[in-house]
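Let's look at chain A:
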Amino acid sequence: MTRFTLTRRALGATGLAVLARPAFAQAAPIRIGELNSYSRMAAFAVPYRNAMQLAQDTINAAGGVMGGRRIEFVFRDDGSTPGDAVRVAEELLTRENVAFLAGTFLSNVGLAVADFANQRKRLFLATEPLTDAITMAQGNRYTWRVRPSTFMQTKMLVEAIRGRSAKRWAIVAPNYEYGQSAAANFKRLLPTAIPGAEIVAEQFPALGRVDAGATVGALGQSRPDGIFNVLFGPDLTAFVREGNTRGLFERRTVVSLLTGEPEYMIPLGEETPEGWIVTGYPWDQVESPPAHKAFVDAYRARVNDTPRLGSVLGYVTVQIIATLLNKANSLDNEALVDALADLRTDTIVGPVTMRGIDHQGTLGAWVGETTLRGRQGTMKNFRYADGADYMFPEEEVRAARRSA
Partner candidate 1 sequence: MEWDFLLVQALSGLASASSLFVMASGLTIVFGVTRIVNFAHGSFYMLGAYVAVTIVPWLLEFDRSPWLFFAGVLASALAVGALGVVMEVMLLRRIYRVPELFQLLATFGVVLIVQDLVLLAWGPVDIPGPRAPGLRHGVYIFDQRFPAYELFLIFVGPAVLALLWLLMRHTRFGVLIRAATQDREMVGALGVNQAMLFTGTLFLGAALAGLGGALQIPRISANPQMDLSVITDAFVVTVIGGMGSVPGAFLAALLIGQLQAFGVLVFPKITLVLVFLLMAAVLVVKPWGLLGKPETAAGRTVLPEGILDPRPLDLAGKVLAALALAAVLALPLLDAYAVKVGTEVLVLALAAFSLNFLVGNGGIVSFGHAAYFGLGAYGAGLLVTKAGLPMEPALVAAPVAGGAFAALFGFFVVRLSGIYLAMLTLAFAQIAYAVVFQWVEVTGGDNGLVGVWPSRWAASREVYHYLTAAVTVAAIILLRRVIHAPFGATLRAARDSAPRADAIGVDVRRHRWLGFTLAGAAAGLAGGLYAFSKGSIDPTLLGIPLSVDFLSMILLGGIQSVLGAVAGATVFHAVKDFFMPLTDHWRLFLGLSIIAMVLVFPRGLAGAWTELQRFYARVHRLFTALRKWAERQP
Partner candidate 2 sequence: MTLLAVDRLTKRFGGVLAAKDVSFALNVGEMLAIIGPNGAGKSTTFNMVGGQLRPDGGRVTLAGQDVTGLPPRQVCRLGVGRTFQVAQTFLSFTVLGNVQMALIAHHRQTRRLLANAAAMHREAALALLDRVGMAAQAARPVGELAYGDVKRVELAIALAAAPRLLLMDEPTAGMAPAERAALMALVAGIARQEGIGVLFTEHDMDAVFAHADRILVLVRGEIIARGTPEEVRADPEVQRVYLGHSGTRAAARARRAADG
């Protein structure tokens, strides 16, 4: 794959790109452009790509799509900025002749590529960006999102604490859109689960630069009964260690977004706190559907590493794409978009439907409690929360997308 790209680039550099363009024969593979933060967000994006390649090879080995055509992903780094990403998207469309686009990690990058796709009238499958805006206020005809959004995941967590006695809540979230919108969603949903609950403190440390001591001190001072955490990555590790030592989490309900994902749990190691209510992916304990087990085995055999949440997302995305291509049986983007509406795919985690009114996939997440097993964290008492149960209400979608 890499070698092929290299040759093409070398040709392009000598001005022969035009000649090198493959003629589109009937048997030519279907090329799909996938851009993501492979360089800056490698912990997520590389397992994601590994799974996509696995899925691609599996599907091609089983006879491909649309009656025998192979699929072929063209992977590109999106540079982690909207400016770079839009250029890369343009390159994928013009030079690599991809049928449509998929990918992106950061929300601002996802939104910029979504608007670009709308402008160029090409399908864009936003796989990872979590921002609600991409399917709501800034949604467009050509953009569809696979992962459960910030709202959905927050709703799953709030559901899990329904009826608890904790009334005083503190929020800690990274100071950017994802953190702020998670906090806003939590504030909105909390009273529905715990009547009379109130927010007593909010902390918004800068992303990647949490001053853990000061933040933990400030949260503790507000004497909350419960804490809603949105920190992830290095911020989370620092926060958990500081909180453990200072006893911030003792006798408190802690609800935490994404913490159960292997991407963020592995670095916690033996510091993994006990009993946090989290969304995540306990890959080694997921029993159904049976296809999941087969996926885990195939992934481990191929990559020599355990699957991450990114791996699941990558594999599911390719499965949805294959179903889409088979259903549309055309590479015309208008036909693809029409076919995607309410498209149901049986994936390795169960059925996923791309809901037509807001272009949101019903992929769910596993909700459960953190626990330490040996020197590594994992989840217990978890269940798979089907995304279909946590979507935005339809009237709200219609109002938001009308104003867009």
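Candidate entries met the following condition: all candidates are chains of the complex that A comes from, given by their letters.
Just so we're on the same page, contacts are C-beta pairs under 8 Å (C-beta built on N, C-alpha and C of every residue); 3 or more make two chains touch, one makes a residue touch a chain; residues count from 1.
Just so you know, these numbers come straight off a predicted model, no measurement behind them.
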Okay, in this complex, which of 1 or 2 is up against chain A? 1
In the complex of these two chains, what residues of chain A are touching candidate 1? 2, 5-6, 9, 13, 15, 17-18, 38-43, 46, 76-77, 79, 81-84, 86-88, 90-91, 94-95, 107-108, 111-112, 114-116, 119, 131, 133, 138, 175-177, 180, 202-206, 208-209, 211-215, 217-218, 220-221, 233-234, 237-238, 241-242, 245-247, 263, 266-269, 271
